[in-house]
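The other protein chains are all here in position, but one chain of the complex has been omitted.
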Amino acid sequence: VSALGRVKRLAKTLLSQRGEASGAALARELLACLRRLDAEERFDFYHFLAEGFAPDAGRLRGAAEAYLAAPTPENAAHLAAAADPVRQELLRRLNMPAGGTAALVKMRKELLARLRSTPVLKPLDFDLRHLFASWFNRGFLELRRIDWQTPAAVLEKLIAYEAVHEIRGWDDLRRRLMPDRRCFAFFHPALPGEPLIFVEVALVQGLAVAVQPLLTDDSGGEDAAHQRESVADTAIFYSISNCQDGLRGVSFGNLLIKQVVEELKGELPRLKRFATLSPVPGFRRWLDRRLVNAPPEQDRDAAWTVAPQRPQVPATSVLASLRDEAWWEEQAKADALRAPLTRLCAMYLTGSESGGRGPSDPVARFHLGNGARLERINWLGNTVPRGIKESYGIMVNYLYDPETIEGNHEAFARHGTVARSRQVDALLAAPAPSGMTTPAEVEEHARHA
Amino acid sequence: VSALGRVKRLAKTLLSQRGEASGAALARELLACLRRLDAEERFDFYHFLAEGFAPDAGRLRGAAEAYLAAPTPENAAHLAAAADPVRQELLRRLNMPAGGTAALVKMRKELLARLRSTPVLKPLDFDLRHLFASWFNRGFLELRRIDWQTPAAVLEKLIAYEAVHEIRGWDDLRRRLMPDRRCFAFFHPALPGEPLIFVEVALVQGLAVAVQPLLTDDSGGEDAAHQRESVADTAIFYSISNCQDGLRGVSFGNLLIKQVVEELKGELPRLKRFATLSPVPGFRRWLDRRLVNAPPEQDRDAAWTVAPQRPQVPATSVLASLRDEAWWEEQAKADALRAPLTRLCAMYLTGSESGGRGPSDPVARFHLGNGARLERINWLGNTVPRGIKESYGIMVNYLYDPETIEGNHEAFARHGTVARSRQVDALLAAPAPSGMTTPAEVEEHARHA
Amino acid sequence: VSALGRVKRLAKTLLSQRGEASGAALARELLACLRRLDAEERFDFYHFLAEGFAPDAGRLRGAAEAYLAAPTPENAAHLAAAADPVRQELLRRLNMPAGGTAALVKMRKELLARLRSTPVLKPLDFDLRHLFASWFNRGFLELRRIDWQTPAAVLEKLIAYEAVHEIRGWDDLRRRLMPDRRCFAFFHPALPGEPLIFVEVALVQGLAVAVQPLLTDDSGGEDAAHQRESVADTAIFYSISNCQDGLRGVSFGNLLIKQVVEELKGELPRLKRFATLSPVPGFRRWLDRRLVNAPPEQDRDAAWTVAPQRPQVPATSVLASLRDEAWWEEQAKADALRAPLTRLCAMYLTGSESGGRGPSDPVARFHLGNGARLERINWLGNTVPRGIKESYGIMVNYLYDPETIEGNHEAFARHGTVARSRQVDALLAAPAPSGMTTPAEVEEHARHA
Partner (left out) sequence: VSALGRVKRLAKTLLSQRGEASGAALARELLACLRRLDAEERFDFYHFLAEGFAPDAGRLRGAAEAYLAAPTPENAAHLAAAADPVRQELLRRLNMPAGGTAALVKMRKELLARLRSTPVLKPLDFDLRHLFASWFNRGFLELRRIDWQTPAAVLEKLIAYEAVHEIRGWDDLRRRLMPDRRCFAFFHPALPGEPLIFVEVALVQGLAVAVQPLLTDDSGGEDAAHQRESVADTAIFYSISNCQDGLRGVSFGNLLIKQVVEELKGELPRLKRFATLSPVPGFRRWLDRRLVNAPPEQDRDAAWTVAPQRPQVPATSVLASLRDEAWWEEQAKADALRAPLTRLCAMYLTGSESGGRGPSDPVARFHLGNGARLERINWLGNTVPRGIKESYGIMVNYLYDPETIEGNHEAFARHGTVARSRQVDALLAAPAPSGMTTPAEVEEHARHA
């Protein structure tokens, strides 16, 4: 029999009575065989899983009919039991041996890469995600501090998984683990040595408004870093990265930030403020769509004019300089751009034109949805190519104030209301530079669009 | 508002949008309030949980109708999602804070005590059990050796939880943790310091046939125990106890025994045999029901006669001596009883009269269902009052032979076939003592009953 | 060759060139052989060690002469090297294998038991003690908290080693490890699981004046104990026990108390006072020697009169009641004895009659020598037989006040000055009850004696 055939047969056996007696051993064997399959064979097996192992049709039909006839709690419970896919039981048994959880997480990672093109795999993805949401419950996660005492095998994963500000090797990593820094990660007992998500924190005085100084400044070594730690009043969360593609959609970030705030408060009572220094990944795309006659490839020098069908941003000579090479390195140009761009970014991040759905920026939605407040919009907070490309160099502080988190969250969830500082309010209220509509007018326009 | 009212309101809030933002904090608060309620208030809350938090009726009805109209995999998945009780999501959120899992296990323990009298609580029990079966998956359990280096806080739980052969204080416990003993337990990361199940093992030469020597003999101290360890060829599993009432129905014993066999093989290559020394808790009750005219209180001396409606066991003068005080301490009586009783016990344990359903004894069903073999029936293997009371002092060895476990399990699961040694076969085949039917005749009788 | 002969030969080999190549292996073999010798053979070996392995006589003579001729630092260093006994090198090599340190500590324990009767063993004792003082340097000790999470193998040693207030089994031990208690011990890395010394602490409100309530009161279980912990302002060190006879003369108690004070300050900022509740082991003996005509056996009822040759304590009818059975249980007698006995005890503990050498009581000398202050003398602080027998039931608080420790220590070390509270001063200054000399008079007398 082929290796693939063997894996399929083992899956059936695992659900049989033999599986009850020797489940762990059978599952171990199945996973070992699965590892030896090539990519196409594995996907063949995933099809096999996704298309079979459905609930028993007769039993489910009976339970559905019974419930429709008499929608009692008992019948609802029977229906739930009948609808529970056999596939989930199979996946639970695959989880039994050592390494089982890791194998299932890897399975979903591979699955997700093809899900769009192969929707028939969706039931398998649905079941994996359902199990993961239950298994990776906060109550089972372990928060661990990561520092220079952490095993190299874990540290090298930080280097690999960092998704926001690339870690350029071990020296760079070490800088991020100095005494004036903190790094925390969630771990799950069944994935030892595998961070699920981690956050990097800088201990500073005052809100950090630009990320490059955080990443590069290590003047003075350990002692100076201890000194900075001892006077810090603010914790800046400057990077948060999910590590496991296979756990996509199982959310940890919200929990991690709040727990780390608690940890830091306990360890360092001097800390008074907890805020992020975050990218604005969608700002430039949002802005560019609002600037017409600006075909990026064909005619870089053409004057930008307003796109008629969207809240309009007039093409002024100021904004036109965004098309120049390295404009941010020319003080005059950068100064001229500051006011209009930070105001536009404030509009973007408060979702002025969204009709109550809040901003579209994913990072903004994440932090505002967690109950944070839009605190400050930092001009040229990140001038590496990615920062310029995503947001014309703008970075943003979201403030986590334990007192207002719940209220902020609820207002945002119900009405799309964006909690914001006076500073952001002032940006929104400023008179438009000549030739630009005010944000308020744009908002007005949006309401009637 | 009353404390109870507060807990209920917190439960609702926990499922709301505020729960998303601050789930762990809300759950922590809820559990703290719950701890302060008295028993009746807690049950009021359990009613509240069991009767509310059902799936959305409209959505479930729609999904059921859609499935009945078109039973596609997709509609089955939607139906499963719609049937998933909101209650489970609530319980998952309750699990988030530290101590959450312990609180839920305790909740189910209290629930189980009243379930029979209050069936309306069943949906809550169903959901808890469903979650526990997923959360306490073998892949998440940790096998740990328990010995004299184990924290006292864990050891005292062994004393409390031991269910088979009572541990009479710390000296007795220490004897069970000497170098010629092993003790292993499963732990779950969310219940630190709480064994889920543990097994006690004695390392001996040859099959141990009686339990008292294992429990009492500590002649020679540590050195002698090391000596016995070094020459042992057999591991006797003489006690296995579940620790958590709240996890009833989530099965660990099968997995534990098999894993411990693997551990011991690795540690002690001299070990050649792995067997239990088990009680026969239902034997006396089974036998007594087969003996008529034996009103225990009124007429102890009346001759026993056969109950006509069941496989008959003749009342002989031999069996009559079972009514004597301390008959097992009189050599002659004990010798005379040995043959008939061990044979009857063999009948009982092989389920000769069960029509293929296998034996009714719960311990036998457990081990045979795991694939073990009925190896030996030991006359007067346990002469403490409980042993006499349950099984006229008989104990049994079930043998775990890795080579035959799967086959035994399957034969038992499909046909109720009881794997047994030649020795047990011989017992069953022996000619009946004068005045008794042979087991074979009884079996014949049973087949026609 | 005999086993003893073998051990001796191995000792010689261990010091030879073969010892350099294979020291650890040879030492392991030697220690294994030594364990198998009987007690007399072991002492024969100790004689062999004590009498041989002296420094090389010729070399030592040469170095001594050179030093006398020219007492330069260099010659002093050569002399030190030449005087270093070969025996110490042998003992250092014996220490190399795992278990070596434990074997040497045991060797000294056996040695000490016979040292008085066999002074020829002294050189061996001297060398062992010299090595231990170096090896058990504070810098190598580890302070560890002992609680209910500690391995049973360590806890059972507390039960065995407790020297002040006997621990009566595991339940008693558990009471002493409740949340309103602390227990700390020093450990050495080469003696894992073996406490060197441990101290038991009660967290209370106000100075504890009697020990029985500390040992017995566990009303309310864990929760009440947590409650008491949370309001405690005073840490009472009520028991401190050395564990290793073989380390006698290597002092840890001073260091332990001071370090535990630091630990507790850090953990529980509410604690304002750190004091002992200590026995007065020599008081009764001291007092009885001062009471004449009181032949304990012959004439219990005879009036006590003053021994002429010592600072005199008049025999009053009050003190005579100390001869009664269970006098402390009769309120009137106990009340009458309180004033004279606490005053006499104050005299005893301040060493009023010692001519500046300080008190003779060993516990007092220990704490006062550590810089503690004599804070309070507690009438009937310990009424178990040992307390009555040693000190007519009196217990004492010594206060460890970090601010004054150094000054107290120095005054005591130089001049025998006993730091004491006003309360003790008042006791000493009180007018003598009718018929008794005042302590001041006694002191005066002592000065002229």
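The letters A, B and C name the chains in turn, as written, and every chain counts its residues from 1.
Quick note on the criterion: contacts are C-beta pairs under 8 Å (C-beta built on N, C-alpha and C of every residue); 3 or more make two chains touch, one makes a residue touch a chain.
These figures come from a predicted structure and were not determined experimentally.
Within the full complex, the chain left out of the display is in contact with A, C. Screening C:L79, C:I240 or C:I394 against the full complex identifies C:L79 as the residue touching the chain left out. In the complete complex, the hidden chain is touched by one of C:E267, C:E406 or C:D425, namely C:E406. Considering the complete assembly, chain C touches the hidden chain via residues 17-18, 20-24, 51, 54-55, 57, 60-61, 64-65, 67-68, 71, 73-74, 76-77, 79-81, 83-85, 92, 95-98, 100-101, 122-123, 126, 131, 133-135, 137-140, 142, 189-190, 254-255, 258-259, 369-371, 405-406, 409-410, 413-414. Where chain A meets the missing chain, the touching residues are 148-153, 155, 169-170, 174, 193.
FYI, only the chains that are shown with their structure count from here on.
Viewed as a contact network, the protein chains form an open path, each link joining two chains that touch. A straight line joining the Cα centres of chain A and chain B is 45 Å long.
Shown for chain A are the residues in touch with two or more other chains, of which there are none.
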